[in-house]
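For this view, one protein chain was removed and the others were kept in their places.
Chains: A, B and C, in written order; residue numbering restarts at 1 for each.
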Amino acid sequence: MTYTADEVMAVEAARRIGDGAVCFVGIGLPSLAANLARRTHAPNSVLVYESGTIGAKPYELPLSIGDGELAETADAVVTVPEMFAYWLQGGRIDVGFLGAAQIDRHGNLNSTVIGDYDRPAVRLPGGGGAPEIALGVRDVFVMLRHSRRAFVEKLDFTTSLGDRVRVVVTDLGVLEPRDGELALTQLHPGVDPEQACEATGWDLRLASDVRETDPPSDEELCALRSLRTKGDA
Amino acid sequence: MTYTADEVMAVEAARRIGDGAVCFVGIGLPSLAANLARRTHAPNSVLVYESGTIGAKPYELPLSIGDGELAETADAVVTVPEMFAYWLQGGRIDVGFLGAAQIDRHGNLNSTVIGDYDRPAVRLPGGGGAPEIALGVRDVFVMLRHSRRAFVEKLDFTTSLGDRVRVVVTDLGVLEPRDGELALTQLHPGVDPEQACEATGWDLRLASDVRETDPPSDEELCALRSLRTKGDA
Amino acid sequence: MPIVPLSDAIRELVHDGDTVALEGFTHLIPHAAGHEIIRQGRRDLTLIRMTPDVVYDQMIGMGCARKLVFSWGGNPGVGSLHRLRDAVENGWPGPLELEEHSHAGMAAAWSAGASNLPFGVLRGYEGGDLPARTRVARITCPFTGEELAAVPSHRPDVGIVHSQRADRHGNVQLWGILGVQKECLLASARSIVTVEEIIDELTPVAGAIVLPAWVVGAVCVVPRGAHPSYAHGYYDRDNDFYLAWDAISRDRDAFRAWMDEHVLAAVPA
Partner (left out) sequence: MPIVPLSDAIRELVHDGDTVALEGFTHLIPHAAGHEIIRQGRRDLTLIRMTPDVVYDQMIGMGCARKLVFSWGGNPGVGSLHRLRDAVENGWPGPLELEEHSHAGMAAAWSAGASNLPFGVLRGYEGGDLPARTRVARITCPFTGEELAAVPSHRPDVGIVHSQRADRHGNVQLWGILGVQKECLLASARSIVTVEEIIDELTPVAGAIVLPAWVVGAVCVVPRGAHPSYAHGYYDRDNDFYLAWDAISRDRDAFRAWMDEHVLAAVPA
């Protein structure tokens, strides 16, 4: 089966979710990846949405983080203050997904502004849960489409820190920390290293063991597409 | 109808609960008084128990603060941390009832130890909610049987402060703050001032306008007795 | 205050210059109340909300707000809030001051406000550029010496939430995703709750919370008062509207025309 760049991102991120992992997921690609993992190799993974739903099992992908189906299918619904205090800060989350407008070589993220903070060229939505997710979960997974605009030498604003970023899944490949900075460790099928370097605003290092991503299997693609009946930004 | 000393205490305390007052009640006489008020002149008063039940409407008096009927009849049940943070500390309680083993002329209370703290003659249950009730509600009502052992010149231990004590209802009469200390303002029917002074460990002042408590009416006594089908320590 | 029309509640309780929070985490967002504030032309409001979305975009675009206190200001699952961006990037229709937090910080500030505490404590605001741009302080644990973050609590003049239903006494019941609605209401000096319906007696619902009448200011009956947000058990989220809002709100004139037709010309609830 053929597949899109977004699909390979979702599939590759999903593969890295261990069965039983407790995942703090946002909307969009992270929600897609986490739900895919739950439908394939990680049926016991737990989806936690910051809206307060713990163990949500949506049949369709939610458009927003607070869709009703999340509450209806959850093991528990807690208030937002409880979610952030008892659950995220409580250190109970294994994997946190983050997106951003910009990332640097250390995995620091910007989701606040492009340009100067006081007179921004683009005012982005802001950090939301990211600053504390970035420090409060065991492993941070970043999902971000690869471009020089996004993979920058210097962030316009540091919204969250990269200390716990274990993997960055892009539409071209995968970056992981090696010797203190993110290096390319995987390329998706049909992508060559120059493409990834070209789309990166810093001098991207290639890991010594760069490998090709296994192409999405038919099973993965079917499971993924059956999820995508609702919008997924 | 004839009545007991405990009954006149409960009736007199109940009378002082305004309709609509939100009352933080403990078990025993306070619960009896607050429930009586709700059954008589103050049907809109709200009973809050520190176990987390808000707006409880027990049919029978509970033996403990956490009896199931309190939860079943409550408008809301909240956790104990929420009760103390959002509701008591939140400043939403009008009247808090307190008992104690000892009281001094300023309304300070001891419910911790008799004797030295480290080698007590009697280890009492301790403060429980009292320290923060004493400072967190608008008006503190104390209910305490009158005796020299309880009404003392000097507390063995100060568990809670008397700053907001508005009234002390005893089995002999009523004390209220006058010119910086508790003075006798009411005597129950058949009690003479000497009895009250004799039962007080400090030189009890009589207010200039000491009056006799209205005897419990038949209606009050009937309502009270219909409540007392379960134990009430 | 008894059960009153929404227009009366807004007139009496929301004043120019007030700090106002219309809370809701995707679910139960009090859109109708926001629209009434717009109709009544309130100005210079400081708006607080974790996730300002379309209704705050509308209030900002209509010039109600002087300042926004928030942690994530986007159209969930869609993208930007164009009126918010226009205000911040271009000062249209007027400048908008921002006080920006993380979700964890906002949540702690709401809990602290509901608890009558002046600040909330959390592990957060460590590193990055946010701490320098917001109101946060470091605080030291007196027992362990650990450093933590302190955020000032939220104590709005008016808190506004939407819920499914109330009884005739004004006891309010709310279920589904609970967000920070209870905290918002308890932290506020005055409050308004819009409800889908009034019933004789509240019956138990799994997952529901009840806010007793004596902590609620005004209760206003506004069926579909959360639309295009949703009311769990009553109607679904109008995802199409959120998608459509992206185009409506990109252009100042299109935005004004839409507001004129759908909000200003609408009959108050």
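Here is the rule we use: a contact is a pair of C-beta atoms (placed from the backbone, for glycine too) under 8 Å apart; a residue touches a chain by one contact, two chains touch by 3 or more.
Just so we're clear, the structure is a prediction, and the values are computed from it rather than from any experiment.
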| item | value |
| --- | --- |
| Shown chains that the omitted chain touches within the full complex | A, B, C |
| Contact residue for the chain not shown (choose from B:Ala10, B:Met83 or B:Val168) | B:Met83 |
| Residue touching the undisplayed chain, where the options are B:Gly127, B:Pro177 or B:Pro216 | B:Gly127 |
| Contacting the left-out chain in the complete assembly, out of C:Phe119, C:Tyr234 or C:Trp258 | C:Phe119 |
| Sole residue of C:Ala137, C:Ala189 or C:Ala257 that reaches the chain not shown, by the stated touch rule | C:Ala137 |
| In subunit B, positions touching the absent partner | 27-28, 50-53, 62-68, 70-71, 77-81, 83-85, 88-89, 108, 112, 117, 119-132, 135-136, 157-161, 230-233 |
| Positions on subunit C where the hidden chain makes contact | 116-119, 121-123, 135, 137-139, 141-144, 146, 148, 150, 152, 204-208 |
| Residues in subunit A touching the chain absent from view | 20, 22, 46, 54-55, 75-76, 85-86, 89-92 |
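Here is the rule we use: only the chains that are shown with their structure count from here on.
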| item | value |
| --- | --- |
| Chain whose average C-alpha position is farthest from subunit B's own | A |
| Separation of subunit B from subunit C, taking each centre as the mean of its C-alpha atoms, in whole Å | 41 |
| Whole-Å separation of chain centres (CA-atom averages), subunit A against subunit B | 57 |
| Averaged-CA centre spacing for the pair subunit C and subunit A, given as whole angstrom | 28 |
| Where subunit A touches two or more other chains at once, by residue number | none |
| Subunit C, residues touching no fewer than two other chains | 111, 182-183 |
